[in-house]
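A single protein chain has been omitted from the complex, and every remaining protein chain is retained in its original position.
All chains are identified by letter, namely A and B, in their written order; residue positions are counted from 1 within each chain.
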Amino acid sequence: MGLRSYIITRILLTIPTLLLLLSMVFLVMRVLPGDPVALHFEKRATPEQMESMRRALGLDKPLWAQYLEYLGGLVDIGYILDHGYPNLGRSMYQTSEEVGGQIFSAFPATLELAIYSMIIASVIGVLLGVASSKSYNSISDHLIRGFGTVTYAVPIFFLGIVFQLIFGVYLRWLPTSLRINPAVDPPATITGLYTIDSLLQGNLLGFFESLKALLLPSLTLGIILSGMFIRMTRTNMLETLRLDFVTAAKARGLKESTVTYGYALRNAFLPILTMMGLQFAILLGGAILTEKTFSWPGLGTYIVDRIDFRDYTAIQGAVVMFGLFVTLVSLVVDILYAYLDPRIRL
Amino acid sequence: MPLLKVDSLAVDYRTSRGTIRAVEDVSFSLKKGETLGLAGESGSGKSTLGLSIIRLVPYPGVIVKGHIKIDETDIVKLREHEMRSIRGRKAAYIFQDPMTSLNPVKRIGAHFIELIRTHEPNIGKEEAFERTKTVVKNLGILSERINDYPHQFSGGMRQRIMIGLAIALNPDLVIADEPTTALDVIVQAKILDLLESLRKVYGMALILISHDLSIILERCDKIIVMYAGHMLEYATSIEMHRNPKHPYTQGLLQSIPNIELFDQKLVAIPGSPPDMFNPPKGCSFWPRCSYVKKICRVKEPPLIKVGRNHFVRCFLYGKKGVHVERNRKS
Partner (left out) sequence: MTKAKIKRSILARVIPGLTSLVKKGPSGWMVILGMIIVTAMVVMTVIGPSVAPHDPIRSDSRLIRKPPSLQFPMGTTHLGQDMLSRILCGGSIMLQVSTFSVLVCFLIGVPLGLFSSYVGGVFDRACSLVIDAIYAFPGLVIAIAISAMLGRGVVNMALSIAVVYIPSYFRVVRSQVLSIKELTYVEAARGIGAKWHTIIFRYVFPNVIPSIVVVATINFADAVLTAAGLTFIGLGLGVDVPDWGRDLTSGWAYVSSGAWWIITFPGLMIILLALGFTLIGEGLSELLNPKLQR
């Protein structure tokens, strides 16, 4: 089939999935019982006030018209070119504000947190998973598995608070909130990721400060997520280590590390990679809780705040954003998988 | 001086359900350039025996007793990294199923280059590549296919590649575990011929493991017949063909169908191999033996020399025994 045609096909397949996703979000947010405007005002407004908000947000139109407007807003290329973000409506809380703009300015923080957490979770998960599988049924195997199981049962925000207590309050080593020490200026925006931006500008102080602020939140999210990765890696490795080509490799006198990583892990890794992609959705859920714990100004904090404000258009926009993000990641993972496994393409 | 000398080898599998003695009291020797055949049913311990020679018995297997001397070095006592330098270089192993013995995400050429550079780290990439091309050509594979992946080859081709990997560093000993079982009959002969021609060119000793006694009789100098982990008979192939002593060996030979006879009834040995978690007391073969005596059910027969190059483990022989001649039907 070739890699290129696979990529194209895969991208085309994303479209119906996206459509379905967007429709479902619309269903939940508009069709579920509960008038968003009434809920927003919590019945403390006059009918005229409610009506004027409805008109301003386009919520007085019939449902199908709203649906089309909603979908249309997302693919409105002109709008995207003008503003740099898609049309997700206006905020109920601040009706002059574009939800799309707010989301896009909050998003990079979440992205940065997600990337670092994923890295930490993968590294811990794979290394411990491999170690566990190599020493099957030994004490270290049981300890590692125990660690993996327990981390799954810990509420993310609890671990976050514990870390804040230990490292922030008692030891005072690391900051417990915000993306960077308020005394230091944040780096100029290129990607929106503080660590990358400060590196790109040679701003070492900014780099270290933002890294310090990232450490606790990504460690929290990373550790909780690693439990799953440990288990997946271990299971896949145990199966793979038993396969003939691994024994055959040992029979040729290849080095232990070559056999473990070049033969076993390289073949076990592909299903692990897919699982990692699926775990991304869980990561985002955890990110919301982590952001709240560490006052991290990302999409999670945004959605939590908007819940307090009863800003339903904003909540809808944020949910759409999460969905888009997950779809994109799964697309990338599938393409990566095809690139790494020659058997899929041929 | 023999290349390989095995003394009273015993190998256990320590499973959660109990311990199995997969190999019991096996002793033999192999000279440079000789071929030895290990014959037996599934579960007879022949594969375990083969794997223990390169110390790759899988978990939960353990070598519990005995010595395995390759060129006077007892490999049972070696450290793992010393063992690793032997594997692939001095002694090589060819696995049964070629479909699953190659790394699916590694190109064929890369398999060879990696092998060469592991054992001879001073060789540069260029030279390793040249040597790979030579080996691949000798296997009868087009050199353009060096950069293909394993799944792009047929079963027969993959087994050639496995053979190639085994002989690439010119080892003294090659152990081939059922090299043709997973292949169809026509390819079988080609593979065995290839193995034989390479062996002659490089002067390697070969241990051929198979459940197909006819292949072993044809291609091996010496034969060991294994049953339930025990070595029942050990002789040159000519001796074993002409003068099989053990009832099991006789049974195996009788059950080989003769293509030239019409109306041949297929003879099988009655019964089935024992449950290794609960092997029979005494001689492991007695439940299926037509000559069983009282002593067979109680004591294990010792290995007795019955000819110049002929050993048997059976109470029918030795000072107390009665010789039994095989009934010739053809």
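We adopt the following convention: contacts are C-beta pairs under 8 Å (C-beta built on N, C-alpha and C of every residue); 3 or more make two chains touch, one makes a residue touch a chain.
From a predicted model like this one, the values you see are computed outputs, not experimental measurements.
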Handout entry: Residue among A:I124, A:L289 or A:A338 touching the omitted chain
Key = A:L289
Exercise for the section: Write the list of subunit A residues that the hidden chain touches. Expected result: 17, 20-21, 24-25, 28-29, 32-34, 36, 39, 137, 142, 149-150, 152-158, 161-162, 164-165, 169, 231, 235, 238-239, 278, 281-286, 288-289, 292-293, 303-304, 307-308, 312, 315-316, 319, 322-323, 326-327, 330
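Operating definition for what follows: only the chains that are shown with their structure count from here on.
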Handout entry: Centroid spacing, where centroids are CA-atom means, of subunit A and subunit B in whole angstrom
Key = 54
Problem - Touch list for subunit B against partner subunit A, complex - result: 54, 56, 58-59, 80, 84-89, 92-93, 95, 97, 100-106, 114-115, 118-119, 149, 151-152, 162, 165
Fill in the blank from the handout: Note: in the complex, subunit A contacts subunit B through residues 136, 242-245, 247-256, 258, 262-263, 266-267, 340-343, 346
